[in-house]
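The complex appears here minus one protein chain, its other protein chains still in place.
Order as written gives the chain letters A and B; numbering starts at 1 within each chain.
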Amino acid sequence: MADKFGILAKFDTPADIMHAAEKVRDAGFKRWDVITPFPIHGMDGAMGLKRSWVPRFTIVGGTTGFITGMSMIFFTNAFDYKILIGGKPLFSPYFAFPVSYELTILFSAFASIIGMFILNKLPMHYHSALKTEKVAEMSDDKFFLYIESEDPQYDDVKTRSFIEGLHPVEVSDMEK
Amino acid sequence: MAGASSHSQEVRPAILDEVNPVDIPRQACVDNNRSFNWITEKICGIIEEKTPTWWWVCFIIACATASFTFIGLGYLVVTGVGVWGLANPVNWGWAIVNFVFWIGIGHAGTLISAILCLLRQKWRTSINRAAEAMTIFAVVCAGLFPVFHVGRVWFALYPGYLFPFPNANGIWPNFRSALLWDVFAVSTYGTVSVLFWYIGLIPDFATVRDRAKTKFRKIAYGIVAMGWRGSNRHWSNYEMLYLILAGLSTPLVLSVHTIVSFDFAISLVPGWHTTIFPPYFVAGAIFSGFGMVITLMLPLRAIYGLQDLITQYHIDCMTKIILATGTMVGYAYGMEFFIAAYGANDFEIFAFVNRAFGNYAWAYWIMISCNVISPQFFWFKSIRENTTLVWVISLFVNVGMWFERFVITVTSLSRDFLPSSWGYYSPTVVDIFTYLGTFGLFSVLFLLFLRFVPLMAMAEIKAVTPQADPHHAHTHKAGSGDYVNN
Partner (left out) sequence: MSAERDASLPNPTKWLLIGAVGLIISFIGMFVDPRMASFCYLIGMIFTTSITIGMLFLVMIHHIFDAYWSTVIRRQAENFLAALPWMAVLFIPLFLITYLYKQDTLWIWMDLDHELHGHGTVGTDPLYLKKTWWLSETFFWIRAVVCFLAWIYFARTFRRNSFSQDEDGSAEHTYSSRKHAAGGLIVVALTWSMAGFDWIMSLEYHWFSTMFGVWFFANSMRAALAVLVLVAAFLVAKGPLKGIFNTKHLHDLSTLCFAFTVFWAYISFSQYFLIWNGNIPEETFWYNFREEGMWYGVSMFLIFGHFLFPFLFMLQFPLKTKYPAMVFMACWILFMQLFDLIFNILPSLKVHGHTAQLFHQPLGFLWLAASVLGGIGVLLWAYWTSYYKVKIIPIRDPRIGECLNHNH
């Protein structure tokens, strides 16, 4: 079954999908996911996900922004073309602070957003989940769980019966 | 999770058995137990229905009003900055007043989306989308004034009035000037606000895409939804990003009005040079912004029948914030007066006495009555529950905050150190029409937003309903709490 992406199960409530996810996690599956219309509190733990890596991007962006600001101001006003205005020093971290601060935030925001897109591998306009006819429910009021056929533990029959054992309201195959 | 499991192994403290909370129920963020599907239908319905007639009427009026601004600015560009009422000694007039006014309006949007997110105030979810849109459009209106006040706008970009490029003599912009800090602050603010807004929109765009009936809508919303599919692995990073953006926007929004206040406070003009300006401006900005949020949201609530999503609880919260920030602004007015008297600087004392009793006393007392007195009505529950009165007071707040900036800018300049150059500032027709037009521009943008973008953050509202809590369903599933669809 090369054209089968995985098995999709539908649940009605956040509690049901949460318990199902805990069981899938404990069964040791690797390539599986939960699809919900909104983030469910505690689902990361139920899926066994680690804390997100996005903050690391933020730190890198922020540091770059601050250094950029300070060095830009030093370069332009105290090095490349020195101008003496208002009896102020050519360079001082005090007056350079507001601009460097803004750049810190600007760069951090861009870095975090880029980080999120990289970690999530977005934009990805083609995905098996988007192809099912249940897609409108996915972003409305139903909760889904799927296990991919690429998972090392995957077995057409056993995985299907395992999923049915999670008491979903509906089980279906996903096309690649 | 690890914390929860280790908990159960410990000995349970005896005091926990005595715990018996008094019943003061929390007010729900969504009234009438609306289901997830009801929320989707309600909000997507607004942009999926046929364009209503009132929308077209408003849109045409807004476009006509916005044309005032463009005519005014066009006239300024072809004629010169002299068409504005600026003249010695008042060389900062309506342009900066309008700029600060609009920037301030924007602050409530960021406050709602960022600070209230960090404070875990769930009620923010119904209003944050519209408030953030308001922020962006307000920044657009604000930005027009500093860009156009240079007259020859094409120089704004190159050589660097506004951006760090050297001019023909190789001289760079002066980074000791607060006006250049403003450029960085406002452009960062605009950019980050747009990004934050857009990130919040991605899951909702996905919902609209999945419901789309026509090919065009599918593709258009599909592109902006970035292929979002609601995967929890994505939500995990997404929520972290959202929290970080909230964490970044909070110091950002504080810094923007701080830097705007530096425009005044780093000078030596009496009435401007005072150390409380940064937090005072920030409080004022949030105050005016919430005024505008109420001015916009109450009519929308009535038109679209959103009473279940913008409940009395939301109105209560917003009016209380107006009351709190209005009182903070009052504290700052008081401090300025006190320190002027205490500081024993004759010029400083004169500046404040002149504000209250001098040539612009009328503006000063409009400011005091609108900003300090009118919000005090919100102490009374009966007034908070009267939607019409709340709306009227919110208009007063908007008016008052415009006058605050007018008072600060103009009174100090019109009576500076040298009595021989004292003067009285009056705006010209061009000033007035350019300013009035910005309300049209703002409305045009806001009306477009109403038509094409989900008005409320559906995913976030769903997440704060009681049925979204995975622990909630156990106890209430079987009971009467079945969630109604319509």
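Heads up, the rule we're going with is that a contact is a pair of C-beta atoms (placed from the backbone, for glycine too) under 8 Å apart; a residue touches a chain by one contact, two chains touch by 3 or more.
The shown structure was predicted, so the numbers you read here are calculated from the model rather than taken from an experiment.
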* Sole residue of B:F137, B:F184 or B:F277 that reaches the chain not shown, by the stated touch rule -> B:F277
* Asked: Which one touches the absent chain: B:V30, B:L86, B:L254 or B:I408?
  -> B:L254
* **Options B:A28, B:C58, B:I339 or B:I432, residue touching the unrepresented chain** => B:I339
* Structure fact -> Absent-chain interface residues of chain A come out as 41-42, 45, 51, 55, 87-88, 94-95, 97
* Go through chain B and note every residue touching the omitted chain. => 1, 3-4, 7, 10-13, 15-16, 18-24, 26, 119, 251, 254, 258, 262, 265-268, 273-279, 327, 331-332, 335-336, 339, 341-345, 379
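Just so it is clear, only the chains that are shown with their structure count from here on.
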* chain A to chain B: how many Å between their CA centres? -> 28
* Contact footprint of chain B on chain A as seen in their complex -> 13-18, 21, 33-47, 49, 51-55, 58, 72-73, 76-77, 80-81, 83, 85-86, 88, 95-96, 98-99, 101-103, 105-106, 108-110, 112-113, 115-117, 119-120, 122-127, 129-130, 135-136, 138-141
* Structure fact -> Touching chain A in the complex, chain B uses residues 1, 35-37, 40, 164, 166, 170-176, 178, 180-181, 184-185, 188, 191-192, 195-196, 199, 203, 206-207, 209-211, 222-223, 226-241, 244-245, 248, 251-252, 255, 259, 262, 458-460, 462-463, 467-474, 477
